[in-house]
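Report on the following structure.
With one protein chain withheld, the remaining protein chains of the complex are depicted in position.
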Amino acid sequence: MTLAPRGWVIAKDMSDDAADVQRVLAGDVDAYAALVDRYYDRCARYAVRMLGNRDDAEDALQATFLRAYRALNRYQERDRFSAWLYRILVNQCRSVAARRAHRDRVFVREEALLLNAPDRRPNWSGEDEEFVQRVLNELDPLLREAFLLKYIDELSYEEMSAMTGVGVSALKMRVKRACDRLRERWERIKDD
Amino acid sequence: MIHASLLRRLRISTLGAGVLVASAISASAQDTNPLAKLEPGGNRFVIELLMDSATAAGLPSRPLLSKALEGISKKADGKRIVEAVRKRLLFLRTARGVLGPVDDEELSAGAALLEAGAKPAQLELFRPRRKGHNDLEAFIVWADFLQRNVPSEEAYSAITKLWVDGADDETFRSLWTNVQSDISQGLNPGTALQNRIRETPGRASPVPVKPPEG
Partner (left out) sequence: MTDSELHPYVEWIAREASRPVITDQAARDRVMAAVRAEPLPRSYFGLWGRLVRPRPVSLSPVAGALLAAGLVGIGVLAGTVTHNRDGQSTVGQPRAAVASRLPVSDTVVRFVYVAPQASKVYVVGDFNGWDTTKTPLMRSATGGVWTVDLPLTAGRHTYAFVVDGSWSTDPYAPLAPDDGFGHANSVKLVRRGTSL
């Protein structure tokens, strides 16, 4: 195995990501802005859905892109940059969630309000984002994480395993449980 | 290098012939078979074959010999020694699959980490190599946490957090020292780790550094 040369040679056939990484490592900090622009929204979608609010999500995103920047010399071209970045993102979201675990208890009260308020029942035509977020927030964090990676980011189980450090069968179990919980929720409220 | 010389001097016995030589391991300069304490045939033969398999697969056989000697020393049953050696070979193979062409020391440390309960997928993050640096300290600290029954994902999370942050060996070592101290004062290992990781600084707040010219 040979490592591709770092920083000094920019090959013509490299993907945009790899080329931008090489530029940053060669000293061009502004090249990092291209990477941020390319991935910020997609990472934001995961972070917001995972953490349930934008403030926490922005903290996680900030930390993610900063850490990725610091660790840039560890990224090797043969890894997909997005997968490598996502690994950091998943970890950062876990950190942020752990630090603010006390906030999750608030959602229990909100669910009670939700069930008693008929105008907040789900319907099939474009429920607002807030409602879907509440539903996701009710999932256990580990189940939510697996569900998002599988169905929102559409990753394979192998990719998810590399990202989370969890075995494939455990991940499949978590995804299944997430779907079960969501289905149960539907059963509970559909007849209201 | 000790490993190269050991490989040169090892001649693995085939059916009915040969003597195992491994003088780099024992302090004695004589040519004695360190597995002599295991009676020939059966278990000893299997161990020698396992060492042969390791060499053929480009894996170090020294850790296998070491495990066998350890078992002999601890007066373990022959079958148990074979099992332990076999298990170690399996973990060396797996470590090779995940970490790639790292040197023997890192490979052994990675295998030990798997032995301690880390999952192969978790080692994926450590595949990229930094020249002039190895991850031995991180692997050792991580394996220790697993041995102390810190939950697997918490240990993984803590170690990777530091690693991605560019933590040096000192940082891993300090984390270990602090967590161990907390555990010895009665704190639950998982909790101890969570506390200490929370207080471990990310890289110090950015200090404007004048970049070198050119």
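Note that the chains are named A and B in the order they appear, and that numbering of residues resets to 1 at the start of each chain.
The rule is simple: contacts are C-beta pairs under 8 Å (C-beta built on N, C-alpha and C of every residue); 3 or more make two chains touch, one makes a residue touch a chain.
As the structure is a computational prediction, the values presented were derived from the model and not from experiment.
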item: Absent-chain interface as seen on subunit A, which is shown; value: 6-7, 24-27, 29, 32-33, 36-37, 40-41, 44-45, 48-49, 58, 61-62, 65-66, 69-73, 122, 124, 127, 129, 132, 135-136, 147-148, 151-152, 172, 175-176, 179, 182-183, 186
item: Absent-chain interface as seen on subunit B, which is shown; value: 2, 5, 24-29, 34, 63, 66-67, 69-74, 76, 80-81, 83-84, 87, 105, 108-109, 112-113, 115-117, 130-133, 136-137, 140-141, 143-144, 146-148, 166, 169, 173, 176, 206-209, 211-212
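Here is the rule we go by: only the chains that are shown with their structure count from here on.
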item: Subunit B partner contacts - residues on subunit A that touch it in the complex; value: 1, 3, 27, 63, 67, 70-71, 73-76, 79, 87-88, 91, 94-95, 98-99, 161-162, 165-167
item: Subunit A-facing residues of subunit B, complex; value: 100-101, 119, 121-122, 124-125, 127-130, 152-153, 156-157, 160-161, 164-166, 194, 198, 202-203, 211
